[in-house]
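I'd like to ask you about the structure that follows.
The complex is shown incomplete by one protein chain, all other protein chains being positioned as in the whole.
A, B, C and D label the chains in the order they appear, each numbered from 1.
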Amino acid sequence: MTLLELRDLAVTYRSTAGDVPAVRGVSLGLEAGEALGVAGESGSGKSTLAMSLLRLLPRDASVSGEILLDGEDVLTMSWGRLRAVRWASASLVFQGAQHALNPVRRIGDQIAEPLRVHGMATGAEARRRVAELLEQVGLPAWRARGYPHELSGGQRQRVMIAMALACSPRLIVADEPTTALDVMIQAQVLSLIRSLIAEHGIGLVMISHDLSVLASTCDRLAVMYAGRVVESGPSREVFAGGRHPYSRALAEAFPTVGDPASRMAPRGLGGDPPDPAHLPAGCSFHPRCPVSLVSCALEPVELRAVGDGTEAPHTAACVHVSEESR
Amino acid sequence: MTLLEARDVRVEFASRGRRARAVDGVNLAVGEGEIVALVGESGCGKTTLARTLLGLERPTSGSVRYGGVPLAYSSRALRAHRREVQLVLQDPTGSLNPRHTVYEAVAEGPRIHRLPGEGALVAEALSRAGLRPPERFFDRHPHELSGGQRQRVVIAGALALEPRVLVADEPVASLDASVRGEILALLLRLRAELGLSALVVTHDLGLAWNIADRVAVMYLGRIVESGPVERILTSPSHPYTRALLSVLPESPSPVVLGGEPPDPTRIPAGCRFHPRCQVLASGAAAEAGVDGLCASGELPVLPSSAEAQVACHHASASARREARTETEAERL
Amino acid sequence: MARTRRRAALTRFRRRYARQRAGLYGAAILLVVVLAALLTPLLTDPSGMDVTKATGARMAPPSMDFPLGTDESGRSVLLMLLWGARVSLLIGFMSALLSMVIGTVFGIAAGHFRGWVAAVLMRVTDWFLVLPALVLAMVLAAILGGGPSTIIVAIGVTSWASTARLIRAQTLAVEARPYIERSRALGAGHWHVMTRHVLPNVAPLVLANTTLMVASAIVTESTLAFLGAGSGQVSWGTMLRGSYDWGAATSGAWWYVLPPGLCIIAVVLAFTLCGRALETVLNPRLGGAS
Amino acid sequence: SPSAAKASQTSQGTAVRSPQTEKRIVRLGATQSMDSMNPFLAVRVVSTSIHRWMYGFLTVPDSKTLKPSPDLAESWQTSPDKLTWTFTMRAGATWSDGKPVTAQDAAWTFNKIMTDDGAKTANGPAVENFDTVTASDDRTLVIKTKKPQASMLELPIPIMPKHVWESVPDIGTYENETYPAVGSGPYIAVEHKKNGYVKLKANPSYWRGAPGIDELHVIFYENPEAAIAGLKKGDIDWIGRLQGPQFEALAGDANITQWNTQGRRAAYLQFNPGAATAGGEPIGDGHPALKDVRVRQAIHHAIDKKTLVEQAQNGLAVPADGSIVPPMYQEFFWKAEGDKAVTFDLAEANRILDEAGYAKGADGVRTMPDGKRRLEMRFSIHTDEPVEDKIAQFLTGWLKDIGIQLTTRRLDSNKFTEETGSTALYDIAISGWSVNPDPEEILATHLCSRRPTASGQGGGTESFFCDKEFERLYQAQLAELDRPARVALIKQMQERLYTEAPVVAIYYPNNLEGYRKDRIASITPIPEDKGILYGGSSYWPVYSLRAVERAAAPAGSGSGSGTVVAVAVAVVVVLGAGGFLLMRRRRASADDRE
Partner (left out) sequence: MLTSPQQVRDDTEEGGARRAVARYALVKLGGALLSIGLVIVATFFLFRLIPGDPTIAYTRDVPVTPEQLALLRRQMGLDRPLGAQFLDFVVRTLRLDLGTSYEYRRPVAELIGERVGPTLLLVGTGLAVAVGLGMWQGTKAAWHHGGRFDRLSTGTALTLWSVPTFWLGLLLLMVLAAGVGPIPGLFPTRGIQDVDAPGGPLYLLHVAHHLVLPCLTLVAVVYAQYLLVMRSSLLEEIGQDYVTTARAKGLRDDDVRRRHAVPNALLPTVTLVFMQIGFVVGGAVSVEFVYSWPGLGLLFVEAIRGPDYAVMQGTFMLVCVAVIVMNTLADVVYHILDPRVRSA
């Protein structure tokens, strides 16, 4: 059975300044043991998507659609059931680990907390498990008695990962786990995530704005733009042969060192990211699209299958896709 | 010709009762019309060096020279220096006072320096920075702009003083991937149009590849390798540069250095990189017979030369056995 | 052009303020009170405050002629309330102003400069902060002798420290922003940074804080009056003291005891509500969330 | 255990002594607390009053005539040169510890004050003139004075037990807080809670016989309003020295007797008549116009004393038609009559000033005849004195009408004393004096010699007045031993003060008190017809107190503890209910909420 399935998920923030449709009809699926990367620029709704998976959105957000976690709809669960699902079935690694850890409680306590809450371990057993988890992420066990501020950014991110692993969930959602980190630390954390996923067969949803990072970590990629998935498919295909102009722009933003084509030729996308409160009509990307057609401004473009779709499905929401495939 | 130059600059801070040698002997020159990238991991002293070049930080020893003349630290001299050398910071949102309009933000420099024709200067700077027509932006507040536009405003603010050198500290790190290229292209264009030199501080080797002529790799307050981009980024000699290159996402065999960013209050003896050096760890250094030297032999401070140069015992040893080094570098 | 911009900002401010219900109530009360205080000399005869010209019976209950009764000398309590509002508000405003000026100068200087200047300024601020304000104000009032200016000085001098602390914290926050670094890089000096960047950024905080300060100054004035350090003019505080001295409470003259107290509560509450609303509206971090 | 047995014994003892009635207790409220239990140091009214109840004096004012009458001194004689006084001490008077009261006790007390600076604090001036004090035997006390002293029979000095006090090392710092205190007065202090109360017990061995109640509690209130509330509620039974408003607040309470009698105080204004030192050097900065007696008289005309009585004293005072001796002292009281009387007449005041050449300016303020200085004067009052404030408000209004602009200066009492008593930095000031039965002392405060010395040390002048005629009259009365003749001289002095107007009496405040009828059965004032209850210079009223007899365990302390129990129960109930609700809430919140 599919581990996670989103069906037409939409999230709207109701704020005094007007409604902000942050996620607008996203459908995605994830099998157990698979890693899915979600890319997109700032404000495209990636974090909103992640938070909605465990119903952690603030009160002013209204959610529609379905979030099936192991076939069960998270959105309609009772609070009790939801609490049981949280962390035990799916856990989160947040964007900024320095804020996601409680600054005044010991690291060990924080890692052990979900164990205790879900009745998985207490006392000495929990302590043993904490030590084990810390070792797993490459931290010495005595760090359990330390406080978050005593750790560097990378170490804190590792603590977050240890915490996410605590209840052996089947799904981990990692929201920009490496963004704030230095190159070398980022490499450390990414390789840690990769090895853990491989070892435990956990499903991973990883969010980033750096397509290249995702491509090297995930099996499949979904590119979001203005609250929508505009392209999804196997990593390599999307990264190296993206069909949506936005995916291509993202892929080109980070050049390959040594590639003479990009030497002294930075490439990027003109125009500004859209304001989710005032999205353009039609394809929301069309004002920045180098290959837009007149029709793009008029009607929205749905996801279309790329290629024959026999193997891993690859879809993109661009008018040019259908032309090509025809 | 060298425009802006750091000569044997050292900057120390008192940090928790210790001395942090944030910049520990750096020679670096930016030539006219040249774009130099300064790369290194977090905390290695890049920002400190950049600030020192602007006179925002006073070196503990060594000197900053502009056009060959050492910088004086009287407020008059500093002000004059800052007409020639300008700074662009990492975070465009933070770099703009939220209460000032675009016009005020760009006009701030001319006002401080009491330049005549403020309006024209502002308009020109904005259009050079790619915000056209400039009048449309005059009255906007930063929060009404996108990230890329904000960074353009910051750059325009620097351009309004008509500087010769731009020091950009991680100019695109906080920008969206899609906007990044545009800003970098702008820097290239400014060099082409105005002959502007730039020192770009970054931890992103891709950026250096994108726009820089020369790259200097910094580690723990020192430049450990420098030279033309093509040379350094395709055939690095220093193990640290190699490691940095290897962890780029597409790279086939990443060499992930262990441990945390080094601490400038405890600089190791010998080669400052040796505790983390993969060459030393793999035994290659011992093979070359330099392992003892790595741990205790001080390395000289690299001069500010345009040539490719490296501060590494192993690399120097290898250089002596030229032929073999060549093949090894290629294999890597 | 600048004017339209300012007008737009004002409209935006007004719209955001209008969302603060409590703040609106506060503003409404203040409007009424300030208007009344301003109009009193135009509408009423100051001779009504002269005890030798008083027409009412002593401590008479409310009647048609005296809607709020009379005081111990037969003056109209309502009239006294109106004239008292002027003194109370004046003392409140002036001492808050004094406190704000000292506090802002100290706060910005302490936050902007480094080294011993900041250390000394902070030491002084901390010192004033821990001094028990009421006690010091009473000592000052006793030393300086009576009169409204004494009270203003006594309250102002004892209450600026918390403003200075607040302003310093805000200044430090502002100084840590990259735009200050940018401004320095553009060649700006201390004065430019403090006046062009720091001051406008702390101004909203100062405004909100001053509003709150007026509130506490009015309470302090009344407390000082009650404890014997009065300004010698009819204010709400001295009225309360008068009602106490002349035994209004024990003889059941509620019309003399309650109105000045309720006026103080209303105005102080109004200032507090306005101050909090301003804080919310103007503080970018709270972003209009209540 | 023995102690428990003892305790039950004592309680049984009490029960046996008065099986039916409770202890007869009277609780007196005072709006001041004791400054010291040591009579050598205490100066507050409450303290000197309590000391009068605890200790015997040589003489005590007669309860009817207020003339000196025997107390611990049974009789006395004066030598012909009026310098030697021989007192015969009472036989059979004992201290509360059983030892007899002797002349040695008295001699020790006086000598202590004369020789020990620390002991001078309270009553030093009273013995200033003493040469020697000796006890020739147990019952004979001989006091030799340097000059004749008229007030020898009104010495405000309690006689202290030598055998107890001898061993006190430093009287000036001694607190005298050992109880029961050894005394010879009608009451014995048995407990003192500082700033709380003093508990006095009847002295069973008092030479006149024990007082009619068992205990007298003096309870200190800082807040007069609270004291009134306490009296109305029954927390206290009696309160003296009330201000007008508080007195009025007692009206209409069926359980309370309001006690309103003539008082011994006079309130007056003092003008700066061109102050000078005792040597005649001008000092201070008084307004020059006030040197002119016509200006002083004009101001006198501008004072509506009736209104002031009405407004500042709630009508509870006598407007002053005389000088600084209140009508309570009928013998010495002088009153201006007929033409001599200065009435409230603004027109007259204006006329006087016009005639004297003080022309009114455009703004209505007059200037000096030489046109140099405007009649802008200061009115010095004490801070924090509502009555004085009120007087200032009225005076300002009236003087404005006669072209004098008055501004009020509020001074703390130190500064006030200094500026109006020695440095003369005032124009018009408020003043008041509690007058003793013999007014000599208050009249003496207007003598030339009382003006300060050149070095600025105050001599106790109340006006900087210096008038030949007044001096002559004063000397004459000193030498006059014939009482009616002396009285006549003293009245002449008052008249002189009235017409020269260095001071202008405005009113004589009444003595205002109140007590609960349901607690105090009877109390005799001093003097007996319509006198003072509390604060007079004798123990008669408290000695004569009779409490209403009541059955055992009635309201009193019982109600107190009853309330305590009630409150305790209430607290427990509230806490219990709160806890219960909290528990429920906790359980409720255990449900799913977010």
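Rule of thumb we're sticking to: a residue touches a chain if its C-beta (ideal position, glycine included) is under 8 Å from a C-beta of that chain, and two chains touch if they have at least 3 such contacts.
Just so we're clear, the structure is a prediction, and the values are computed from it rather than from any experiment.
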item: Full-complex contact with the absent chain, from A:Gly138, A:Pro234, A:Gly270 or A:Pro300; value: A:Gly138
item: Option from D:Lys82, D:Lys144 or D:Lys232 whose C-beta touches the chain left out; value: D:Lys232
item: Option from D:Ala106, D:Ala122 or D:Ala349 whose C-beta touches the chain left out; value: D:Ala122
item: Contact partner of the left-out chain, one of D:Lys193, D:Lys306, D:Arg373 or D:Lys530; value: D:Lys193
item: Residue, one of D:Ser69, D:Thr307, D:Thr417 or D:Asn436, that touches the chain absent here; value: D:Thr417
item: Missing-chain contacts mapped onto subunit A; value: 51, 54, 56, 83-88, 91-92, 94-96, 99-105, 113-114, 117-118, 138-140, 142-143, 147, 149-150, 188, 191-192
item: In subunit C, positions touching the absent partner; value: 22, 123, 126-127, 129-136, 138-139, 142-143, 215, 219, 222-223, 226-229, 237, 240, 244, 249-250, 257, 261, 264-266, 268-269, 272-273, 290
item: For subunit D, the residues touching the chain missing from this view; value: 27, 35-36, 41, 43, 117, 120-122, 124-125, 172-173, 175, 191, 193-197, 199, 217, 219-223, 225-227, 229-230, 232-233, 235, 384, 412-415, 417-418, 422, 453, 455, 457-458, 460, 557, 560-561, 563-568, 589-590, 592-594
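In the analysis below, only the chains that are shown with their structure count from here on.
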item: Centre-of-Cα separation between subunit D and subunit C, whole angstrom; value: 42
item: Set of subunit C residues in contact with two or more other chains; value: none
item: Footprint of subunit C on subunit D - complex, ascending; value: 224-225, 228-229, 232, 243, 245-246, 248-249, 307, 310-311, 314, 383-384, 386, 390, 393-394, 397-398, 408-412
item: Of subunit C, residues touching subunit D in the complex; value: 50-53, 58, 72-73, 142, 145-146, 228-230, 232, 241-242, 244-251
item: Residues on subunit A engaged by subunit B in the complex (per definition of touch); value: 41-42, 152, 154-155, 182-188, 191, 209-213, 215-216, 246, 249-250, 252-259, 262-270, 272-273, 288
